[in-house]
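A single protein chain has been removed from this complex, and every other one stays in its place.
Here the chain labels run A and B in written order, and each chain numbers its own residues starting at 1.
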Amino acid sequence: MTQPIRPSNAKVNSELVPATRVEGDAVLVTVRGEIDLHNSPELRNALLEMLNQRQPKRLILNLAQVPYMDSSAIAVLVEALQKLRKIGGKLYLTNLQPRVKGLLEIARLDTIFVLAATDDEALKK
Amino acid sequence: MRPAIRTKSLIALAAVMAGSGGGCFFGGREAPDIKSADPALKIPAIKSAVDRKDMSVVGALIKDLESDDPAVRFYAIQGLQRLTGETFGYEYYAEADHRMPALQQWQQWFSRSEESVARGGEPEPMRARTDPGATTQP
Partner (left out) sequence: MSNAQAQKVHNISLRIQSDAADVPAARHAIESFYQSHGFDKQACEDVGLCLNEALANIIRHAYKEQPSRPIQIDAALSPDSELTIRIRDWGNGVNPAALPPTPAANDPLTPGGLGMICLRQMMDIVVFTPQPDGMLLEMKRKKRSPEPQNQQASAT
């Protein structure tokens, strides 16, 4: 999935990414809805553009409103993680619904992200 | 909550494989083959070898850690972990350059093991073959 980032697709505060805020060295992003092949490119563009612009040390994704992800969505998270690692950053996933957590476990990817029950817990880690 | 273990009947699978007129499956017309370039043949062979605790496939699995197919890398490292208890920190999903240090550790470990056996000694010692936290079989 070596697609260039298309800033015009990376909407800030879109339906998929309705909220973004900064707290210290952390950027907290709320993601909403089912994420699959159809809209994972939009999520990818949003995250990568934000990473390019802000270079956060911590990216915290609140997935409380994400009932479903497929492999293309997980690939977006892994790509974001790898970009963060290059700048010494970490990726946190909070409020995982069981179905999403289960997919990460199936793919043995549940330990590569920092999982937290809430955004506050992630901020304290 | 996800079940702790998913058991898959390899005997039933083998029966289906034998009778299948299908193309590329977990076998199909061709038998699973750990050396095959086709993941559809390679991966069931990996699973079968690991279930049999067949240590002779360790070298082939280490080669598979270099595969461009992340699914092959996934099953190779799962197999190596189950057979040897080791991962050397290998991450199947990582980019190639990030996987390199762990891959080199595997290759060095395997060389030492082969040299030891050639001298009439024991293979390189391995950690206890437990499956800590394993919730699914590969």
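The rule we apply is simple: a contact is a pair of C-beta atoms (placed from the backbone, for glycine too) under 8 Å apart; a residue touches a chain by one contact, two chains touch by 3 or more.
Only a predicted model underlies this, so the values are computations on that prediction, with no experimental measurement involved.
Undergrad: Taking the full complex into account, find the residue in A:Val31, A:Leu51 or A:Ile74 that is in contact with the omitted chain.
TA: A:Ile74
Undergrad: Touching the absent chain: which residues on subunit A qualify?
TA: 1-2, 34, 36-38, 70-72, 74-75, 78-79, 82, 99, 102-103, 106-107
Undergrad: Could I get the residues of subunit B that touch the absent chain, sorted low to high?
TA: Interface with the chain not displayed, on the subunit B side: 2-3, 6, 8-9, 12-13, 16, 20-26, 28, 38-40, 43, 67-71, 73-75, 93-95, 136.
As a convention for this text, only the chains that are shown with their structure count from here on.
Undergrad: Using the average of all C-alpha atoms in each chain as its centre, how far is it in Å between subunit A and subunit B?
TA: So the centre of subunit A lies 30 Å away from the centre of subunit B.
Undergrad: Where on subunit A is subunit B touching in the complex?
TA: For this pair, the touching residues of subunit A are 78, 82, 85, 98, 102, 105-109, 112.
Undergrad: Using the touch rule from the top, collect the residues of subunit B that touch subunit A in their complex.
TA: 1-2, 74, 78, 91-95, 98, 135-136
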